[in-house]
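Sharing a structure with you now.
Left out: one protein chain. Kept in place: all the others.
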Amino acid sequence: MSNTFGTKFRLTTFGESHGIAIGGVVDGCPAGLKFDKQLIDSDMQRRHIGTDATTRQERDQVEILSGILNELTLGTPIAFIIKNEDTRSDDYSSLTELYRPGHADYTYEMRYGRRDPRGGGRASGRETAARVAAGAIAKMVLRDKAIRINASLQESHTPPANDSVGGIITCTISGVPAGIGDPVFNKLNARLAASMMSIPSAIGFEMGAGFAATKMQGSEFRDNWNDDFSTRTNHCGGIQGGISNGMPITFRVAFHPVTTISQPTECIDRNGILHTIVPEGRHDRNHLPRTVVVVEAMAALTIVDFII
Amino acid sequence: MSNTFGTKFRLTTFGESHGIAIGGVVDGCPAGLKFDKQLIDSDMQRRHIGTDATTRQERDQVEILSGILNELTLGTPIAFIIKNEDTRSDDYSSLTELYRPGHADYTYEMRYGRRDPRGGGRASGRETAARVAAGAIAKMVLRDKAIRINASLQESHTPPANDSVGGIITCTISGVPAGIGDPVFNKLNARLAASMMSIPSAIGFEMGAGFAATKMQGSEFRDNWNDDFSTRTNHCGGIQGGISNGMPITFRVAFHPVTTISQPTECIDRNGILHTIVPEGRHDRNHLPRTVVVVEAMAALTIVDFII
Amino acid sequence: MSNTFGTKFRLTTFGESHGIAIGGVVDGCPAGLKFDKQLIDSDMQRRHIGTDATTRQERDQVEILSGILNELTLGTPIAFIIKNEDTRSDDYSSLTELYRPGHADYTYEMRYGRRDPRGGGRASGRETAARVAAGAIAKMVLRDKAIRINASLQESHTPPANDSVGGIITCTISGVPAGIGDPVFNKLNARLAASMMSIPSAIGFEMGAGFAATKMQGSEFRDNWNDDFSTRTNHCGGIQGGISNGMPITFRVAFHPVTTISQPTECIDRNGILHTIVPEGRHDRNHLPRTVVVVEAMAALTIVDFII
Partner (left out) sequence: MSNTFGTKFRLTTFGESHGIAIGGVVDGCPAGLKFDKQLIDSDMQRRHIGTDATTRQERDQVEILSGILNELTLGTPIAFIIKNEDTRSDDYSSLTELYRPGHADYTYEMRYGRRDPRGGGRASGRETAARVAAGAIAKMVLRDKAIRINASLQESHTPPANDSVGGIITCTISGVPAGIGDPVFNKLNARLAASMMSIPSAIGFEMGAGFAATKMQGSEFRDNWNDDFSTRTNHCGGIQGGISNGMPITFRVAFHPVTTISQPTECIDRNGILHTIVPEGRHDRNHLPRTVVVVEAMAALTIVDFII
C-alpha cells in the first residue's frame, strides 16, 4: 500500500499538510529498546536547517501515543502525531480550481477525482516530517548494532532571487555486516533506490561509482580483494547480488528544484484554460539542506527492515 | 519476498543456472486474455542479441504448464519452465572454494552459508530469462490497453579483447493515461527504480532529465502546460507526485561492465588466501544488447501491476 | 503484520488500554465517499450495550485526524484516535509481576520479554474499539453497494453472581453479488474465519450448516438450484470454492467466557510460585452483547477488502 513502507519494521503515515495533524504508526519495532525521544527531536530540528526565514515555522512537536512504557519499547505499534500549526490555508484558496505546473495537483485529481488543495495536501513535502520521526526510531535500533548513516550535500547551488535550485545528496551507511539483503527482486540496492525515489523531488539514484561506471571496463570496475575480505576499491557501493559485502554502502540521490517559485506561473484549469498567477504561500528556494535528514531517515527505514 | 515481484500481477521465479530448470509462476493475470506464445518466443530471442559467438547456446524453450485453456488465460496461475541445457558445470569446479571479485559468491555465502557455484547458481544472469518470459505476458495485457514499452541502447561501447564494457539503456513507456501510480511510498517512479535496480549489474537510475535536473533552476525545470493537459517539456519523465501525468514515461538505467573477464583474476578463499586464476566458462564482454529486453520486461511487470 | 488487517482496504491499529490513546489508520478507502461520522458514533455506542453498570465508562470519542475534506473522503489515509479516559491503572499494580490464568500476560512476556500490565495493555478487549470505528467506515463503502451486515446473539447465557459466560453470535451478510472472493488460499470463507478468530475470546467458527454438516450425506447437503441461480437451501453459507454464489453469507462465531472473574484466582509469578488473588478492575460477566458490533466490524472489513 502506498502509505506503508517496509515489511518487518513497518511505517504507515497519514495526514494532509493543512489538516489537523500528520503522523505515523511504526509496527515491528523490537521490544525492550531504549526510546530516545531526543534523537527524534534533534532530527526534526535538522529538517528545518536552511529554511528560508520567511517560510512556515513548524515547531513539529512529535507526540508519542502508544508503544512505549517506562522509556522502553513494548514491541507494540508506536503511534505518533505532529499537529499542524501556523497554517495559512487562505493562501491556497485561489488554487482550488487550478493545476500548477510541475506539481501533483493534476495527477492526484486524475487518480482520486479530488485533492486537498491546501498546502499541497497529502502531496506536500510536509509529509516527510513523519518519515524523519520514524527514521529516528529506526536509527535507535541501528545504533545498537553499530550501524551509522550519514548523508550530506554533494552538489549544492545558491538560489537566485525568485528561483529555486536542485542538487545531489550523498549518503554512506557504515557498519552493515556482510550478508544483509536479498537476491533477485528484493535486492538491498533495489530497495534503497525505491526508498530514495519516493522522496519528493528525487529524480535520480546511483550506487557506488554509478553512472561513471558505464565508462569503465570490467578490469577497472571490479573491486579487488584485500585478505580481510574488504576490497581495495568500492565501485559497487558495498552491495553485490543485492547483498551487502561488508564495505560501506554508498549512494547518491539527485533532486530537481521545487517547481513553485515566486514568479508568474501558468496554471491550467479543469477546462484547459491557462491562467497566469504569482503563487502565494511559502516555498523553499533550496530544499536540499533540509532534505539531508530525510535521505538518512529513508536509508534507516530501509536498512532496519533487513536487519531485524 | 525476494523471489516475488509485484502485488496484483505477481511473478515468482525459481531456478539455478545449472539446475534442472528455471522458471516462474505468474499469478493475477486477468482471465480471458488471448495468450500470444509467439511474443514470449520473440522476446526470448531478443535476449540473445549480440551474444558472443562463443557463449552458451541457450535455446530457452518456454513450456507453459498451467493457466491457459484454448489459448485464453483462465485467471489462474500461469506456470512456465525453461529447461537448462548445454550446461558445462565442470567449468566451475575450480570456483567452489573461491570467491571471485565483483561477484555475489561471497555475499551469497555470507547470507545463506552456502551457494550453488555452478554458473553463478541463482545469482546468474540466466535468472533474467524468467523475467523476460513473464514480461512478455505482461506486455500482452498492456498491448490491449495501447500501452507500449520501448527500450534501446543509449550509450554503448565496443569491448576490447579480453575486457568487458557497461553502458546506458533508455526506456520509454507510452500510452499510460494520467492517474496511474500511487503517492508517498509506492510512487510509480519509486517502483520503476526498484525494478530496474534489481536487474543484474544495474548501478544507476534516473527519470526524465535525471541528474542533469540538479543543475536547472525551477523556472527551467518545471514542465509548462499545453491546453490539452500535455506539457511542452517532459523534464519530470511523465510522473508527478508518484502518479503518471499522461506524458510518455521516460527513464534511463546505467549498467556496469560484467566483472568476469578472461584475464588473470585474484580470487579469495574462505581462509583469506588470494589465488590468481583465469576464469573459464563463457562470459559476455558486452551484455548491454541482451539486457534491453530485460529492461522492457521489468518495465512491463511494473506498469501492469498498477494498471490491472 | 500483526497490527494490520486487509490488503486493499487496510486497517492498522495501535494503542494500549491505559496509554494516552488507541486508534487506527485506514488506508485504501475510496475517494469521494460521503463520510458519515454518525455511523461511527452509533456503532461505538453499540459496543457498550449490556455493559455492567459498574464497569468502565468509556466515552470513546473518535477524533478524525486526516483523509476527510468537506465531509468527503480524499482517498488518503483516514487516521483516528480515541483517547483513553477514566483509567484506573492502580487497579493493576498488583499484576505487574503475576500472570493470570486464561490471559495473555504470560504469552506476551514470552513473545516480547515485557508487557504493559495496565488494563491488559495491547491485549485488552479495548483494542476492539478501533476495529469498530474502522468497521463503520467499511460499512459506509458497503452501504453504497447495497451490502448489509447483521450480527446478533444466537446463544446467550445469564451470568451468575461472580462468574462469566460465553455464547454464540450469528452473522448474515446480504447483498454480496456472485463472484466475490478468491480460490485456493485466499478463500472468502478462510478470510472470514481468520477475521472472526482474531476477535478476543473467539474459539470457534462455522459457515452455513457448519459442524452439523458433518452428519449430513452429500445428497442432503448439496444446495440445489432454483432457475434464478439462487439455491433452495444454503447449507454452504453462500460461498463455494472460496467465492460467493449470490446467496446470503452466513456464519457463526463461538466465544468462550472471559477469564477474569471476581473470585479467588491462582496467578503464577516469574519464578513459578502460585499466588491467590481476587482481581480488582472492572470486567464484563457477559461480553457477548457488546461483541456483536465487533463481529459486524470484522465482517465489514473482510468483505470491503474483496469488493473495492
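As written, the chains take the letters A, B and C, and residue 1 is the first residue of each chain.
The rule is simple: contacts are C-beta pairs under 8 Å (C-beta built on N, C-alpha and C of every residue); 3 or more make two chains touch, one makes a residue touch a chain.
Note that the coordinates shown come from a computational prediction; the quantities given were computed from them, not determined experimentally.
Between the chain not shown and the residues C:S17, C:T76, C:N245 or C:T291, the one that touches is C:N245. Contact with the omitted chain, checked across C:R118, C:R191 or C:R290, is made by C:R191.
One chain is missing from the display, and on subunit C it is touched by residues 1-5, 13, 99, 101-104, 106-108, 110-111, 122-123, 127, 155, 157, 159-160, 163-168, 177-187, 189-198, 200, 202-211, 213-219, 221-225, 227-229, 231, 235-237, 239-246, 254-261, 263, 266-268, 272-274.
The omitted chain makes contact with subunit B at the following residues, 1-4, 7-8, 10, 12-16, 19-23, 25, 27-28, 31-32, 63-67, 69, 72, 74-79, 81, 111-116, 121-122.
Throughout what follows, only the chains that are shown with their structure count from here on.
Separation between the centroids of subunit A and subunit C, computed from CA atoms only, is 36 Å.
Rounded to a whole number, the gap between the C-alpha centres of subunit A and subunit B is 26 angstrom.
Across the assembly, subunit B contributes 183 as residues in contact with two or more other chains.
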